[in-house]
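Here it is, the structure in full.
With one protein chain withheld, the remaining protein chains of the complex are depicted in position.
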Amino acid sequence: MPALMILRKNAGGEKPLNGAKVAGCTHITAQTAVLIETLAALGAQCRWAACNIFSTQNAVAAALAEGGISVFAWKGESEDDFWWCIDRCVAADSWQPDLILDDGGDLTHWIYKKYPNLFKNIKGIVEESVTGIYRLYQLSKANKLCVPAMNVNDSVTKQKFDTLYCCKESILDGLKRTTDIMFGGKQVVVCGYGEVGKGCCAALKGLGAIIYVTEVDPICALQACMNGLRVITLHEMIKHADIIISCTGNKSVITREHFDQMKNGCIVCNMGHSNTEIDLSSLRTEELKWQRVRPHVDHILWPDGKRVVLLAEGRLLNLSCSTVPSFVLSVTATTQALALIELYNAPQGRYKQDIYLLPKKMDEYVANLHLPMFDAHLTELTDEQAVYLNINKHGPFKPNYYRY
Amino acid sequence: MPALMILRKNAGGEKPLNGAKVAGCTHITAQTAVLIETLAALGAQCRWAACNIFSTQNAVAAALAEGGISVFAWKGESEDDFWWCIDRCVAADSWQPDLILDDGGDLTHWIYKKYPNLFKNIKGIVEESVTGIYRLYQLSKANKLCVPAMNVNDSVTKQKFDTLYCCKESILDGLKRTTDIMFGGKQVVVCGYGEVGKGCCAALKGLGAIIYVTEVDPICALQACMNGLRVITLHEMIKHADIIISCTGNKSVITREHFDQMKNGCIVCNMGHSNTEIDLSSLRTEELKWQRVRPHVDHILWPDGKRVVLLAEGRLLNLSCSTVPSFVLSVTATTQALALIELYNAPQGRYKQDIYLLPKKMDEYVANLHLPMFDAHLTELTDEQAVYLNINKHGPFKPNYYRY
Amino acid sequence: MPALMILRKNAGGEKPLNGAKVAGCTHITAQTAVLIETLAALGAQCRWAACNIFSTQNAVAAALAEGGISVFAWKGESEDDFWWCIDRCVAADSWQPDLILDDGGDLTHWIYKKYPNLFKNIKGIVEESVTGIYRLYQLSKANKLCVPAMNVNDSVTKQKFDTLYCCKESILDGLKRTTDIMFGGKQVVVCGYGEVGKGCCAALKGLGAIIYVTEVDPICALQACMNGLRVITLHEMIKHADIIISCTGNKSVITREHFDQMKNGCIVCNMGHSNTEIDLSSLRTEELKWQRVRPHVDHILWPDGKRVVLLAEGRLLNLSCSTVPSFVLSVTATTQALALIELYNAPQGRYKQDIYLLPKKMDEYVANLHLPMFDAHLTELTDEQAVYLNINKHGPFKPNYYRY
Partner (left out) sequence: MPALMILRKNAGGEKPLNGAKVAGCTHITAQTAVLIETLAALGAQCRWAACNIFSTQNAVAAALAEGGISVFAWKGESEDDFWWCIDRCVAADSWQPDLILDDGGDLTHWIYKKYPNLFKNIKGIVEESVTGIYRLYQLSKANKLCVPAMNVNDSVTKQKFDTLYCCKESILDGLKRTTDIMFGGKQVVVCGYGEVGKGCCAALKGLGAIIYVTEVDPICALQACMNGLRVITLHEMIKHADIIISCTGNKSVITREHFDQMKNGCIVCNMGHSNTEIDLSSLRTEELKWQRVRPHVDHILWPDGKRVVLLAEGRLLNLSCSTVPSFVLSVTATTQALALIELYNAPQGRYKQDIYLLPKKMDEYVANLHLPMFDAHLTELTDEQAVYLNINKHGPFKPNYYRY
């Protein structure tokens, strides 16, 4: 996570989070540890819980605790443990959070439910996940959002770097660790051509797969066409596909009806955001046999001997069966840190009880902090050019609606 | 332009532009003729001038006139002719425009200057060019924008299809028609990694060029890095480059200082938006000899015998030395037609004296009209899925800030 | 043609073709002029005719003549002229050729037919074309080959550089200059996946076309599969193809039966070696109308209004409608020069009355002469490594059967 290191170094002696009390609820891993330590180094006091009952790395939690951070998390929490840990982050007598860093919205939900008065003191929520953002928008529509919220999930750097490249870099890996598939010449259906689907397609194409895309959105469909991918319905290709990858964020994209038509040996997996993409319930029937052949690899057998390979139990393939590159985590962690700094230091009135995207200048700063890893050298605008373009020579360089 | 044909057909007997008086100022080519005829078929009366003194195809203008459209344009107009033609579009006693379709802002400018009263009657302006949009924002900032304006230039379909693929499809062609360059292994510097630069890089990479990118914006720079392109300053590579392509929209990107360091035989061209990208004035000096070796190909000779190849006089390479695919023109023309329909039919109050992006639903519709050319088949959301995603099953499918 | 220049320079004062009399029959263009001048600079006396009645560049022929080379060729020769010119190259009383440089085998054929006694004096034939090689093998099988022949066509550099990259670099250009096709998302059938087909596929894939391959050879078919191309029969895809490109070297690959099933607007062209690939005779019938819409572009109209676009009259697209990069011509010309030098200087007995591939060391030398254009730096083997690999540290580096 060198970008966070540069961030700390750039801060010099200054402590932009001086005195801030940050309550966090995220995965607790080596990488988030660097984030938490960075927040502390910038002046914050942190209390932290896990956003998932399985993902905590106990050694990391222990090391953070030893370093004086209050961490309430362990691998394999029960449901009750989970909420108890979250409660411990916010319910300390002598400690009221100024800032919320949430991943999925559970911490935010808990405060709404149990300690709504805390919001009086809270300067804002930083949320990174699709689910958490969805919940914030529901609150906002219901006029119940009572502090500013920063939507990190839809920042340029999150969407165009974390999401796209995380998938591009992990799809091959996830498939290779679970199967001995060769990609060259395989017919692959990718359901959904958003950033996740685009990443999967790019990687698979690089290894010689033949890719077909399904889409509901005509704009994304046209992008697929122009990039040389056939846009079809799943029904059209279902009998020919060697691999089917769900990348939609939708539910019931691959159903029993599809499974019944797949060819022998077809591999099915999910790179989308939830485990609803593949309708597994319809496969849990008498006539189909399930065989666990290795961790994360199930063979589903039809009465006629047909065998379909289901990976990662239909859950996110790259979380279970691949490593997520540090670079990708670094982009998001840096964005989260900057969003907290912005909310903490923003002058009164800049942010209202609404959901905001990160100011473009910060998105640009996050990108900037990651360029040294590529030994990349930016060109600086001359004064004359800045005048010509009518922008500040140090950015922001693009209007807010720019799509990249 | 099959999409415009489908648009007409989809309209059925209805005439969504019934009675609309459209004053237009665009290039006058076979493709815009289809647009104008489409507007007429949908009920509009049109008066048209050219936005460029050179680009009018006289036969097209004649054919339109014969079809009853009032066209004021010919190839090779003088400056005075140019403004006279524009004047004729708006200054008819018995004819006051309801809608303006502009490309570059000259028509809009003329009305502001000469007939500001006409704006009382005008329902809106549709503008497609970077320059025209820039002028509209200047008006808006100065509180002088007195009708709604639709920014077609920044619509998804314009940026992500017209701009990107037009450049991707024409850069190789432009270079091949002017030189006998082989792309494999050539070291190419692409200045700017926006949609234009991305398109050029994609095409050149496909043919085996080795590409280096210069950027001022760290986000675009990081995109280049992740896509496997070295981000450098022009200065670093200037002595090694075989080809230098300017794609910035900026001015003085390639200067005399750069030219003096280029190697013998280096090819220089411009794919950006204006002829300011290459600082040609500094090359018009005594000690440098200019040789016109073919149309659009100049050799500039240094006293020591070094020769630099300048294409298209530093103006847009693909306009002069390539064909623009109909598909690309079709995307923009369809968007323009829909923008006019929207402005004409919008209920009072939907649009104020401001600059708007095309409603997403229309962007999606433009994409939809182009899918049949690819024999692409969209998947339709089930009711259950639409509820799950909390969107209308016929779109719009994405939030406005979605970047594609 | 910088490689030929380096070749001359490397020769220093030596004249490896000193006294050699070379009779040549090739296209006469600016590039072959450099070859002929190089042969002269290396000591040869040359007499030259054209191998094609149309391809002579008259200015080049004049310039060569002015430089003292005996050139018998002009653009637009009649059949009689053609053979008269060839005759003049060999039938001089005071001049008997030592070496033959042929392209297509007509010069060789003429000597066999008219002056077989000349072969007593001839040290060898260098032949570059598929057709010429075929004719030599026919002679050899009939035991009529009476001098050594060097098969330049099948040298590594010819096949793996000239053929592959010439096609890769020119297919897009040829299509763009004749049509305004956009490649993104187009469905293209490439008939034949040899070096020509591989080059076409690589270029088209780089621009986002969706490619299907037909093959008769299972090895080439499997290569296409592994590279992510669907291998189908032309019949399977004929109704869906946007573009069909013949690259087989075979005859009647695209027939009337195929044409009848093509969709409206389908584009058909030939990149293979002869004009037999497309069975045009079956299209010259009453019910089909032919329209010449531009040079090299014919529209063939079916009674129901269907229109098929035929490019370059079914002849080689890239010869008619594209430029061939100098680099590619340089590779072949350098190979020809080296083959002549080898035959002229080979010790008695090294070559018999047989057909030979270029010695690997010369293929490597040709490649070496072209590396400076890419600023490429070879690594030199250490003595220890050469011993380990059991090869000479200056090459040849590979066994003769190595495929590259």
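Should a chain be cited, it is by its letter among A, B and C, assigned in written order, with residues numbered from 1 in that chain.
Convention: a residue touches a chain if its C-beta (ideal position, glycine included) is under 8 Å from a C-beta of that chain, and two chains touch if they have at least 3 such contacts.
Note that the coordinates shown come from a computational prediction; the quantities given were computed from them, not determined experimentally.
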### Message
From the list C:4, C:89, C:231 or C:339, pick the residue that touches the absent chain.
### Response
C:231
### Message
From the list C:251, C:292 or C:350, pick the residue that touches the absent chain.
### Response
C:251
### Message
Tell me which of B:6, B:226 or B:288 is the one touching the absent chain.
### Response
B:226
### Task
Tell me which residue among C:29, C:159 or C:275 touches the hidden chain in the full complex.
C:159
### Summary
Absent-chain interface residues of chain C come out as 134, 154, 156-157, 159-161, 165, 214-226, 230-234, 236, 249-252, 276, 357, 363-365, 367-368, 370-371, 374, 376-382, 384-385, 388-390, 395, 397-399, 401-404
### Query
So which bits of chain A touch the chain we can't see?
165, 168-169, 172-173, 176-177, 180-185, 187, 202-203, 205-208, 240, 322-328, 373-375
### Message
I need the residue numbers on chain B that touch the omitted chain, in ascending order.
### Response
184-185, 205, 208-210, 225-230
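One rule holds in what follows: only the chains that are shown with their structure count from here on.
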#### Entry: Length of the line joining the C-alpha centres of chain A and chain B, rounded to whole Å
35
### Task
Determine the centre-to-centre distance between chain A and chain C, using the mean Cα coordinates as centres, and give it in whole Å.
54
### Message
Can you pull out the residues of chain B that are in contact with at least two other chains?
### Response
165, 374
